[in-house]
Each structure stands twice: as C-alpha cells, then as structure tokens.
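Excerpt of the complex: some chains, original placement.
A and B label the chains in the order they appear, each numbered from 1.
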Amino acid sequence: MAKISVSIAGGSGYTGGELLRLLLFHPQVELKQVTSERLTGKSVYKSHPNLRKVTQLKFSALDDLQECDVLFLCLPHGKSMCGLDSLKLKAKKIIDLSGDFRLKSAAGYEKWYGKPHACPENLMDFVYGIPELHREEMRAASFISSAGCNATATILALYPLYKNRLVELDRTVVEVKGGSSEGGNSVSEASHHPERTDVVRSYKPTQHRHIAEVVQELSFGEPIQMHFSATALGIVRGVLATCHVFLKEDLQEKDIWKVYRQEYGQEPFIRIVKEATGAYRYPEPKVLIGSNYCDVGFKKDEESSRLVAIAAIDNLMKGASGQAVQAFNLMHGFAETTGLEFPGLHPI
Amino acid sequence: MSASANLECPICGGEVTLGGDTLQGELIECSDCGTELEVTSIKPFAVAEAPQEEEDWGE
C-alpha cells in the first residue's frame, strides 16, 4: 500500500516539532516538506535537537510548498484561516492545529480571539478533532481542527457526566494546571528562566479562550456555563484539569465508575485511574510525557453533591500533535494507535 | 474444582474473574481499580476488599 505523502506548514515550533517526530516514525507516512519562514534552508534539528541525525530534512518556505495528500497546519493563530484558500490547493486533506477553526460560531471566535474570523464560511467544513467525541465524523472528514490542550483535558474529564446529563449545567468550576511548553518557543520576560522556574502563576484566572471549545462540545444543545481558571506551574509538559461538578442526583462512586466505563471502556487512549494505594492514585501528567494517553479519575465528596473529576494529558501529545496523528489515522482507516504506541517514561 | 466465575468488584463494579482453582483467602487484584480483594468464600464465590494498612502518602 503506497505511503501517504504528508507535509507540515509551520514546523519550527514545539507542536510542529512533536508532529515531525511522530510522522518521521509513522509506518504509513512519507514526509515531504516542513516549512518555516524564519528558518528556511536550515536543518530541522536546529529547532528540534532531539531529531539530530534522525533526519537530514531542511525547512522549506511556505511559497515552495508542493502538493501532498495531507497537510498539517501548525501556523501561528490566524495564519490558517487567512491562507486557507491557497493551502487547500496543496492538499485534499488538512489537519489544523491552530485555534482558527475550532469554534463553529463566527461570533464566538470574534469574542474569544478578539478579531473577526477571516473566512467564517469555512467554519462548518472542519470537524472538531477529539476522536473520543467525533470518531465517525472524523473518519469521513477532509478538514479537521485539532482541539486545544486545556480544552481536550477538560472535555475528556467531563464528557461522560455531561453526555448523561448527570450534573448541574451552570455550577462547574474548572482549574487547569499547565506547563511552560503551552506558551510555545517564543521568548518573553515572563518565560525568562529566573522568572519562570517553579512558579505557581495565576496567568488566566478568567477569560481563558479554551472555555469556548468546552462549552461548545459539552452543551448537547442546552445552555451551559463553565467557570474556568488556568494556573501555570514549573513543569514543561503536562496538563492536569481538576473539575468541580455538582451532581443532580446522589450517586455513589460505583455509579460514576459505570458511567466512565460505559463511555471510555473501549477507548485505546483513555485510562480510568482511581486507586486507593501507591504514589499514582489519580491521573498524573508527569508519567504521560511523550505518550498520547489521557488518564481520567474522580472522587465523590462525601460532604456535598460535588464530584471532583480529574484528567491528565501531555499538552504536546494528546493536547496537540498526538491527537492530530490520531485524527490522521482515523482519516485513512489506519489502526488509531499507529505511530502512537510510546507508553511514557518512569521515572522521569 | 468449580467452574470459573465473573464477579463484580465491590469497589468499582468492574468485572473480576475467578478461576476454578481459586482458593479461600486468596488475594487478587481488580484489573480496573487495582484494589486488592480477598476471596471470602468459594462456594459460592465471594470477594471483599482486603484489609489495607493505611499508607502515609507524605503530604
């Protein structure tokens, strides 16, 4: 079976580099080009030292992009939507890792991204790229918009509860804790090592744009409200979403297990992690680094109707490039785990 | 030797399979929630959470 020709537009950032790593080792992929305006002509390992001697590939300019079967877009926010028409000429299938096509509503995009959408008519062409929610649509899709990392963790923590209408729709509080790689490789005052190391930084107590995706995916046709905050920690990779929901009925933990098992029992990348002993009793992002797993757990509060639902991912894997490769596998009927078998490291 | 049986884990409701040769008092793990279960009877099969010494989790 001929390999699928694949290129990456915008390959010098962290997401592009992680995607490049995965695609270089994917048995069904023939990697053609990786573009970077800033580093055109340079070897890719200059941005991605882990790929030194793994590939001799050099960055191309976007203008020199040739046709291929599938084009991954890891361009800065806004570039995908502005360049979509010309990019569509290069590949029949596009997987966009930016935020440009995640929201179905143009008004929602303008509210959360602070400017009007450049091509709202294309919004409905893109399928929102969380396979655990949209597997069948993704199989048939030509355009997929890969979800945000914080949104992915929050959605997967809460999906079984919202789908089965078990929680009050306006009381959920979500606290996401994440790492420095979420900010990408552009440097700033705030990312300078002496300022960034070991912080517990309330960088988005409110107004985090990933809320819009969570509301979109969990509303199931009803108006819902998410109270969302993000705190940045001293880690590089990893997201932990701690979600506080309020159950409509008095359910026991056994009932909650049943709901999560019902939704996630057959999922290759979701593990339910809730144990009474050991140092890893609930989902822990540290041991997921480099893997495509989303670990999900929960604890019922004996004192109230509150249920604490917890999810952990690697923001660059299940939160970005890993999930994009999962989408690629779905689009072509490959086993969904192809090229995504790495289980993570311990200790790390 | 009695036939194997599928029981429900008392903690998480997951499926626990006991082989026909399972012994009274044997310790087994629930593969879903990792809880250590003790076989409290074999005719009929029954399991209960095995006594755990409370680990100091350091926090």
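Quick note on the criterion: a residue touches a chain if its C-beta (ideal position, glycine included) is under 8 Å from a C-beta of that chain, and two chains touch if they have at least 3 such contacts.
What you are looking at is a predicted structure, and each value in this text was computed from that prediction instead of being measured.
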Subunit counts for every protein chain kind in the full complex: A x2, B x1
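In this section, only the chains that are shown with their structure count from here on.
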Centre-to-centre distance between chain B and chain A (centres being mean Cα positions), rounded to whole Å: 37
Residue numbers on chain B that touch chain A, as the complex places them: 11-14, 32-36, 52, 55, 57
Touching residues (chain side chain A, partner chain B) in the complex: 253-254, 257-258, 261, 272, 274-279
